[in-house]
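This is the structure, below, for whatever I ask next.
Showing subunit A:
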Amino acid sequence: MGKIEDVEVINGEGFQLSNLEKVVASARANSMWPLPFATSCCGIEYMATMGSNYDLARFGMERMSFSPRQADLLIVAGTISKKLGPILKQVYEQMSEPKWVLAVGACASSGGIFDTYSVLQGIDRIIPVDVYVPGCPPRPEQIIDGIMKIHELVKHESLRRRDSEEYKAMLHSYNIEIDAK
Partner candidate 1 sequence: MVLATIFQNGMSIDFYIVLSTILFVIGVVGVLIRRNAIILLMCIELMLNAVNLLMVAFSTYFGKSDGQIFVFFIMVVAAAEATVGLSILVMAYRNIRTTDVGIFNNLKG
Partner candidate 2 sequence: MQSLSNRKKVVSNKKMTFLERIYLPAIFGGMWITFKHLFRKNNTLKYPEEQRVLVPIYRGLHVLKRDEQGRENCTACGLCAVACPAEAITMVAAERVKGEENLYREEKYAELYEIDMLRCIFCGLCEEACPKEAIFLTDRLLPANFERDEFIYGKDRLVEPIDQRIDISKRQHTGKRTEL
Partner candidate 3 sequence: MNLETFAIIMGGLTIGSALMVIISKNPVKSVLFLVLTFFFISGNYILMNAQFIAAVNIIVYAGAIMVLFLFVLMLLNLSKENEPKNSVFVKFAALVAGGILFTVLIAALKDGLVIAAATVDQSDTIGLVENLGQLLFTKYVLPFEISSVLFIAAMVGAVLLGKREKQLID
């Protein structure tokens, strides 16, 4: 994810899905339970997205899973410092497959204005990111846009992808072992 692989999933062989896979993929897309890893400003915009005016529930996402075991989508909203990095990685490792990561806002995606000694310059240094949402903080529309992008990804993912060698190799490049939960 995050890396070259995505493109393959969308354009390559993963594109031809069987009917079952299509059904499962659309079920997954319509029922993504998010784990909001909200640390700062973007968390407030995420709350606004949850609220009545934008209503994440429309996407079947109002059930927040604070337990990583039940979550499908890790929404990282806000600054991730170097002190927090290992915790984020642990949360990611605890999530069950299939899992996706949405980096919301400049800080989570790249460090934003906080190019400092204490801030991680983008969470993609420690975990694979599927979709980045720009903005500081992004408007709820943009967060929803990111979620739609994730849906696009989910709907084109084959059931076997998570067992593939490429996927394992990709995780390995982040020092994440499949069994290390």
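Criterion applied: all candidates are chains of the complex that A comes from, given by their letters.
By our rule, a residue touches a chain if its C-beta (ideal position, glycine included) is under 8 Å from a C-beta of that chain, and two chains touch if they have at least 3 such contacts; residues count from 1.
The structure displayed is predicted, hence computed values, not measured ones.
Set subunit A beside the options 1, 2 or 3, and in this complex the one it touches turns out to be 2.
Residues of subunit A that touch candidate 2 in their complex: 2, 6-7, 52-55, 58, 106, 109-113, 115, 122, 124, 129-136, 138-142, 144-146, 148-149, 153.
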